[in-house]
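Just below is one structure, and these are the notes that go with it.
Yeah, one chain of the complex is gone here, protein chain that is, but the others are all in their spots.
Chain nomenclature is as follows: A and B, assigned in order of appearance, with residue numbering initiated at 1 for each chain independently.
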Amino acid sequence: MASITLRNIVKRYDDGFQAVTDVDLEIADGEFMILVGPSGCGKSTLLRMIVGLEDVTSGDVLIGGERVNEQPPRKRNLSMVFQNYALYPHLSVFENIAFPLRLSKAFDEAAIRAKVNAAADTLELGEHLERKPSHLSGGQRQRVAMGRAIVRDARAFLFDEPLSNLDARLRGQMRTEIARLQRRLGITTVYVTHDQTEAMTLGDRVAVLRRGVLQQVASPRELYDQPVNMFVAGFIGSPPMNFVPGEVDGRQLRFPFATVALDEPRAAAVAGRSLVMAGIRPGDFDDASMLDAARRSAGVVFPAVVDVTEWLGNEQYAYVPYEAPADVTERLRALARELDSDALRTQLVVSLDPQSRVGEGESASLWLDTSRLHLFDLETGENLLLRA
Amino acid sequence: MKRFGPASAFGFVIILAWCLLPVAWILMLSLKPSYETQAGSPQFFPNDWTLQNYVNVMNLDLFRRALVNSFGISLIATVLSVTIATLCAYAIARLDFGGKRFVLGIALAIAMFPVVSLVGPLFQMWTTFGLFDTWLGLIIPYMSFTLPLAIWTLATYFREIPWEMEQAAQVDGATPWQAFRKVIVPLAAPGVFTAAILTFFMAWNDFVFGISLTSTEAARPVPAALAFFVGPDQFNPPVATLSAAAVVVTIPIIVLVLLFQRRIVAGLTSGAVKG
Partner (left out) sequence: MKATPVPPAPLSDRFRAENRMGWKLVAPAVVMMLLVTAYPMLRALYLSLFRYRLTAPDDREFAGLSNYVTVLTDTLWWTDVGNTLFIMVVTVAVELVIGFAFAMVMHRIVFARGIIRTSILIPYGIITVVSAFAWQFAFSLNNGFVNSWLPFVAQDFNWFGSKWPAMFAICVSEIWKTTPFMSLLLLAGLAQVPQDALEAARVDGASNWQRFRKVIVPNMRAAIMVAVLFRALDAFRIFDNIYIMTRGAQDTESLSFLTYRQVIEQFELGMGSALSVLLFLSVLLIAWLLVKLFRVDLAAARREA
């Protein structure tokens, strides 16, 4: 077991493309670190630099305090689970898991058998040991790949989007399995994913990457409540945060659908600006008619026309379109493209109480919790509240 | 949802007839006594079935030597060619290096090369180096001309192997050589085998080099030997004997095709479609 340190890592390809720019990351011994971001953000490249399958252009990779840039993968004593599992099709499950042990020549047959069986038991692969990978289901293959990783007493586990080839239900099940496994074994883990749900549920800490640049490294809760910029705010959380342009008017913020009074910290944050981008999570809205008076006065009530509603049993979402100036619409569209989502219309996604009876095409009274309003600089996307 | 009607059944029969008719014909000829093949009895089936021709042909020194030559030369050329092609195809499919296009270009050029153009210079070169009428004198050109097909087949096959496995093996602690030996080789084996079969067919089939770079049965392979079959009559080729020889020489091919038809088809067509 070991800590992993990345210092000023830069990765540049021969054609000049810079995949990773100046990444600094400290992963403590036994920590579960997630690298998350949209496709192309450099997270897999970073992982492969840690394991040694990619060269580091400049910067240092340290494992257990020792610089390993020049070491080939086989010397680094790390385990990796690949996206497509990379199982050896000509070997049985037993032999697949035993493969690294046989290579090291440090174990005799009995020891190998004991270790493989132990790993197989942990992952419930006992009855499949003699079968070939082509006869296994996706989830079983996944577990074989993990078995091969855990059998080795490696210093750290690396996962490269291991769940992206599984269907949704299986993904959920395997997620908890991985979490359980890591907690039991307590091994340093670096996990790459583009799925923010996995990031939020699995990690001790999460590193958000955008085009090769580290945006923020923090616990899931901190990322959710205090995102450092619009990108992180828009990436974390599902459904994603609403971004609405607001005109500053003294201590008030004017939205296309309502005008809001700002509290002290927020008013200070927007002082001197004319236009800012506000971020409102869908959950910070509600149907005004479902709230009691006390709650209602803690925020702002405004009328809106609801376009489409989605009722999901325990949740309900309403889509409320609004007008926005053209350049803001353009900026929102660019942001959406980066986040790998479809072009956002200028509409609010509002989470309502499932009991609410707001109808499609009807007008309703909506409520907004102003104490949870996020504010971002329109140009840089920085979180204005964190500047102070 | 393919509809199989009378048209398809008819087509099926036609295809079979097309492919097998001449083979059946040669077989029939080989089973005819020689007087039936002299003049005036152009029947398909023999009137008197006989195996005498086979006896005659196997007694012919010229033919027996030619068989030995063909087997030996083709096998050796195949083994050498496929070995070299495997290394080359691995580099093309797997590694990232500057000369890929160049090598594939050369292979393509060789595949389109008019072999006859080389007869003159090679004849001269081989007589100078003492390679004329030797096994080696044929093995070398056979290797060169079977390499493109072998390389193409193998490269296409290798491209199908998920190379992540090699990386997984490296992460698991294998040196590049160990990764190659324990993971890649077992997976590549079927492709290598197919390339070997196709290469063997090509070498076995050669005629031009066989007749121009040899002069005696020391090295003359079968196709060339067949062209030199002379019977009692200078102007009438010994049809029956020749046919028996032809059948003997075709048997290994048929056996190989019967056993490995699936592989062979896969090897021939995968490369072609991907262009």
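What we mean here is this: a residue touches a chain if its C-beta (ideal position, glycine included) is under 8 Å from a C-beta of that chain, and two chains touch if they have at least 3 such contacts.
Since the model is a prediction, treat every value here as computed from it, not as a measurement.
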Hidden-chain contact residue, picked from the options B:L51, B:V116, B:A189 or B:A218: B:V116
Residue numbers in subunit B that touch the chain omitted from display: 2-4, 8, 11-12, 14-16, 18-20, 22-23, 25-26, 29, 36-44, 84-85, 87-88, 90-92, 95-100, 103, 106-107, 109-125, 140-141, 143-145, 147-148, 151, 201, 204-205, 207-208, 211-212, 222-223, 226-227, 236, 239, 242-243, 246, 249-250, 253-254, 256-258, 261-262, 264-265, 268-270, 272-273, 275
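The rule is short, and it goes like this: only the chains that are shown with their structure count from here on.
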Subunit A partner contacts - residues on subunit B that touch it in the complex: 162, 164-165, 167-175, 178, 182-183, 186-187
Complex interface listing, subunit A residues touching subunit B: 51-53, 72-74, 78-80, 82, 84, 86-90, 99-100, 103-104, 148, 152
